[in-house]
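Shown here: the complex without one of its protein chains, the others still in place.
Which chain is which? They are A, B and C, in the order written, and residues in each are numbered from 1.
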Amino acid sequence: MARTDFGPPDYKTMLPPVIKRNYGKWLYHEVPQPGVLRHVSETGEELYSVRVASARLVSSEFIRDISDIAEKYCDGFLRFTTRNNVEFLVSDKAKLEPLLKELDEKDYLVGGVGLSISNIVHTQGWIHCKSAVTDASGLTKNIMDTMVDYFTGKKSVPSRCRIAVACCVNMCGACHCSDIAVVGIHRTIPRINHELASKICEIPNTIASCPTGAIRPNPKLKSVEINHEKCMMCGNCTVVCPAIKIMDPENDGVSIWVGGKVSNARSKPMFSRLAIPFIPNNPPFWPEVTDAVKHLVEVWASNARPGERMGEWIGRIGWERFFAIADLPFTDKHLDDFTHANTTFRSTTQFKY
Amino acid sequence: MARTDFGPPDYKTMLPPVIKRNYGKWLYHEVPQPGVLRHVSETGEELYSVRVASARLVSSEFIRDISDIAEKYCDGFLRFTTRNNVEFLVSDKAKLEPLLKELDEKDYLVGGVGLSISNIVHTQGWIHCKSAVTDASGLTKNIMDTMVDYFTGKKSVPSRCRIAVACCVNMCGACHCSDIAVVGIHRTIPRINHELASKICEIPNTIASCPTGAIRPNPKLKSVEINHEKCMMCGNCTVVCPAIKIMDPENDGVSIWVGGKVSNARSKPMFSRLAIPFIPNNPPFWPEVTDAVKHLVEVWASNARPGERMGEWIGRIGWERFFAIADLPFTDKHLDDFTHANTTFRSTTQFKY
Amino acid sequence: MDVEKKVAATPLLDELEKGDWPSFVTEIKKAAKTSKMAQGLLEQVEASYVEKTGHWKHGGIVGVKGYGGGVVGRYTDDPDRFPDAREFHTMRVNQVPGFFYTSEKLRALADIWDKYGSGLYNMHGSTGDIILLGTTTENLQPCFDALGEIDFDLGGSGGALRTLSCCCGEARCEKSCIDAMDMMYDLTMYYQNEMHRPAWPYKFKIKISGCPNDCAAASARSDMALIGTWRDAIQVNQEEVRKYVADGMNMVQVCRKCPTEALGWDEKNQTLSIKTEDCVRCMHCINVMPKALRIGKERGITVQIGGKAPVVKGAMIGWILVPFMKAEAPYTEIKDLVSRITEFWAEHGKNRERLGELVERLSLATFLEGVGLKPLPQMVSAPRANPYIFWKEEEVVKNG
Partner (left out) sequence: MDVEKKVAATPLLDELEKGDWPSFVTEIKKAAKTSKMAQGLLEQVEASYVEKTGHWKHGGIVGVKGYGGGVVGRYTDDPDRFPDAREFHTMRVNQVPGFFYTSEKLRALADIWDKYGSGLYNMHGSTGDIILLGTTTENLQPCFDALGEIDFDLGGSGGALRTLSCCCGEARCEKSCIDAMDMMYDLTMYYQNEMHRPAWPYKFKIKISGCPNDCAAASARSDMALIGTWRDAIQVNQEEVRKYVADGMNMVQVCRKCPTEALGWDEKNQTLSIKTEDCVRCMHCINVMPKALRIGKERGITVQIGGKAPVVKGAMIGWILVPFMKAEAPYTEIKDLVSRITEFWAEHGKNRERLGELVERLSLATFLEGVGLKPLPQMVSAPRANPYIFWKEEEVVKNG
C-alpha cells in the first residue's frame, strides 16, 4: 500500500541557513535595485532576494536551469512567489552581482519588486481547461511583452498594479480584486443537444443549477429549454449537464475590469469593475487587449498620485471622470443588474460632468 | 356639479409683497438670533422669518391664533416649513422685537434654525392610523420636551440633527434617512383568524404579498399559515388580508435608528441604521425612549467635530467605536439579514478594538 | 359642529399637556370644546394609551364625486365604546406650494372645517397635504364643495400621483437654482387627472428641492425627485471671502471638507480657488459662506428616481436618472420625462410595486431603454463588479 496523507515536504528542510537563523527576526527591507530585495535582521545578518519572471507554465528544463543557478549562487535555495515569480535567495552578498550578470546573460528578466507591474496571475486557458473561453497563457505573454518595462523598473508606476487573466467567469485567481483583470466571457446562450439531453440530462438538477431561473423543462423533447431574456451566460448549467454547450468561437471573447485590490493597505479591499465589456478573441496577439491594458496603465500612471492604486485613484476622481479620461464608452453593459445592483446606483446629486 | 381638478391656491396670491419684489433675487441670509432668519436681497431689501414650534396636530383655535399674530406683525403672511414649524414673515424690521415679545408671552417656542434640533417629522400613530404600533404624537411630545433647549438654541449641537418618529415600518416620512429615527416595530408573527380567512382571504394574493415566502396555504382550514422562521414581521400580509392581525400590545414597541441624512451637503445621503432594536411601549412618557434619544444626542454632541452630522461622525469613527462610546449592546438584531446583507459585512481587516 | 357630551377623563393624555413643547393633547382638547368628534378621538386615544394599541380600522372606500382618492377612510374598531369616532375620515387637501398662506385663507379653511369636521388638522402631512383629521362620510362631499369655493382642492392617495411638495425655493432662499414653487404649481395643475383618479400600480411621488441641500427631503421620499443644480462655476466674491477669514473662519478646515478637493485657499494671496471640473456641487462651501459664494448661473435640475420607504424591498434613496436638464416654464421636457416614466411603470409595474422596485426587478438598462435614455456613468456610483452581462441576440453574430 502506497504512503498516503503525509502532506507536503517540511518547509524547515527547504530554508537556507540564514533564514533559519533569522526566522521571525527580520527587521526591515530595502530595494537596492529593481528586482532585488535586501532584508536585514535584528542580528545584523542580511538576505538578498532576486526576483525573476516566469511563464508559470514551465518545463523540466526550466526547473533544472533555475536549480543550476540556485546551486551556483544560493547554495541551492530558491522559492516562488505568490505571483509565480522565482526568487533566488542569496545569503552571500558577494554572489549577488555575478548572479545578476548570469541572469541577464540568460535573458531572465529581473524585476517585479515594489512599484512595478509584477507577473500576471493567470489560469489554464486552452492549455488545459474545458471551460476556457480564451487562452490565459497567450494573453499573459502578450500583455507582459508589452508591459515588460514596468516589470524591470525601466518605467515606473505610482504604486503596485496587479494584473490578472482568467479564461472564464469562474475567475480562478483573484481577478475580481485586481487592478486590471482580463476575463473570458460568453455572449450567447448555451445550446442544448436535445437528443443527448433526453438521455443524460438530470433535468431537475439542471433547472436548479441556473441562478436566474432561465431554464424550464421541455417535456415534449424530454429535455430543457433556455429563456434568452433571463440567461446571463454564466455557464453554470453546462457544468451540470453535458448536453448543454456554451462555447461559441465567433461570439466569445474577453472583458476588462479595473480598480480591484486585495490588500488592506490604506484603503479596504475592492472589487474590480467593468471597464470594457467585450473584445473579440484575436489570437495569437490579441492586439486590442494588449492595447487596452497598456492604455489603462498609462492613463492611470500619468494621472494618479504617488502611492495610489488604480482603484484608489478612480475612487478619488470618480468613475464618471475615469470613463472620460480613459476615453472609454459607457454602455448599458456597465450598469449592474445582478443581486446588489441597486447598491451601485448613484444616490446623491454629487457627480462630475 | 362641484368644481374639480382646479388644484391648490395659486402661491403667487399667498406671498408678501417683499417676497414678490425679491423673488429669485435673495443674495444671502444670516441668523441674527436663534429662530430668526434674515434674508437680504440683491435689491437691498430684507425679510425676517421667525420660526416657531408647532405640534403639527393643531386645532382651528391654533390656526386662528397664528393668523391673528400674522396679521398683527406680518400683514397676514405666514408659512409652514417642511418640518412643520410655523414661520412668521416679517417685512418691517420694527415689528420683529414686538413679535418676538408676543410669541414669548404666549409661550410659543422660537427656534429650530441653523445648528439646532428642529421639529420632529412624525406620523399619525394612534391618532389616526390603523397600522400604528405606537403613538407618534406622544413620542414626539416627550422627546421634544426633553430636547427643547436644543430647539431654542440654549444648548448647541455640532450640526443639524433631524429626528423622526414613525409608528410602523412603513415609515411615512424620512425615518430611513434621519439622524435619529424612532420606529414602531412588531416582534411577533401575525395571527390568523382562520374562520374569517376561510371566508374572505384571497389566498393567492396573500401568499404573494409576503416578501419572504413565509405564507403557505392551509387547505384543510381553507386558510393560510405562517412559517415563524421565515416571517420578518413586516405586516405586509395584514394589508392584503383583513383576517390576519399583527398588533400585539405586549410585544410591540419601538426601535431606534441613527446616522441617516438626506442632504447632499458635504457627504452623500445616508440611511439610518439600527442602534437600539427594541424598547417597549410605555405611554404616556416612554421614558426609556426619551432617555435613549437624549443620550444619543449628548454622546454625539460631545464627541463630534463642528459641522459633523450624526452619520458623518459615526462614519469617521466607525460603528464599532460608536457602539462602544454610546455604550449600546451590539446584538444579532444589528446584523443585517435582508436582501443586501452581505454588502454590510466588513470585508477588510481594518477595524478598531 | 356643536357639542353636548362631557369628555371622559383622560388622565394619561393629560400628562402630555405639561412640558414645554406644544401639546397635541391641548390642541385636541381645544377642538373638543366644540367638536364631538374631537371628544371621541380623545377618548379613543386615551384608551390606546392605556391598552397600548391602536383602535382604527379600514373600512369601505369613501370619497367625493368624480375623484378616486384624496380621502383616507377610517373607522373605530369599537363603535360601541367610541361612538363619536365611528367615522373619522381624513381629507388630504393640496397645500399651497412652499406652504405659504395668508391668514385670510387659513381662517376660511378653519371656518369650513369647524363646520364639517373635527376642527383638527395636520399642518402638514408628511407628503405635504393639509390633513383635515376626522369627518364623516356624509360630510365629505359638502366639505369638498365648500373647500372648492375657497380654491382648496384635494391631493392624491392610492395608486395615483401624490400631492407634490417643494421647498420655499426662490421665494425665500438664495440657494435656489430653480423656481421650485412654480414648478410644483405647474406640474400639479398639469397632472390633476393623474392625481385625482388613481390608475397606477401604486403611489407615485414627486418632490422638488431648489438645491442639493434638499430641504424637501425629496431624494429620500419621492419616486421622482427634481433637485435644482447648476453646471458652470460657483460665483465667488473674494472680498466677502476675506471678510469671513477676518472674522475668524478657518479656511483650511473649510477646504478640507470639500469632498473632492476642488476647493483651495491661497494663504498668500488670500484667494479662494474652485476647480469647477472637480466640484460636485455638494453645497458645503456655499452653505458656510453664503455672503461670499453663490450657485452658478447655468441652472437646471438633476432628476433622481426610485426614492422610497422600506416597504417591501427595502428603503431606497433616489438615484440619478438625468444629471442635468433645463427647468424653465412650461417645463415641457420634465413633463415629457414624467410621462415616459409613468407610462413605462404603469405598463410593467406589478401591484404595489414602486418605481424603484420595478427598476431593480427589470434592471436599470431595461428601464433606460424603455424610457429612451442613454446610460451614463453619472447614474451609478460604480459600474458592475459581477461578470453576468446580458447580451441581446441582435448584438452578436447569429449562429447554430
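Keep in mind that, in the parts below, a contact is a pair of C-beta atoms (placed from the backbone, for glycine too) under 8 Å apart; a residue touches a chain by one contact, two chains touch by 3 or more.
Keep in mind that what you see is a predicted model, and the values were worked out from it rather than measured.
Taking every chain of the complex into account, the chain not shown here touches A, B, C. Among A:116, A:223 or A:281, only A:281 touches the chain left out of the display. With the whole complex as reference, residues 1-11, 13-15, 19, 23-24, 26-30, 39, 47, 49, 53-64, 66-68, 70-71, 76-82, 84, 86, 89, 108-109, 121, 123, 125-133, 135, 137-138, 140-142, 144-145, 148, 169-177, 209, 211, 234, 236, 242, 247, 249-250, 252, 262-267, 269, 271, 281, 283-285, 307, 338-340 of chain A touch the missing chain. For chain B, the residues touching the absent chain in the complete assembly are 169, 171, 176, 183, 185, 187-188, 191, 228, 231-234, 248, 250-251, 255, 257, 271-275, 277, 318-320, 322-324, 330-338, 341-342, 344-353.
The missing chain lies against chain C, touching residues 310, 314-315, 385-388.
Criterion: only the chains that are shown with their structure count from here on.
Seen from the C-alpha centroid of chain C, the farthest chain centroid is that of A.
A separation of 48 Å divides the Cα centre of chain A from that of chain C.
Averaged C-alpha coordinates give centres for chain B and chain C that are 13 Å from one another.
Residue positions of chain B touching 2 or more other chains, listed in rising order: 264, 269, 339-340.
Shown for chain C are the residues in touch with two or more other chains, namely 212, 214, 219, 227, 259, 281-282, 317.
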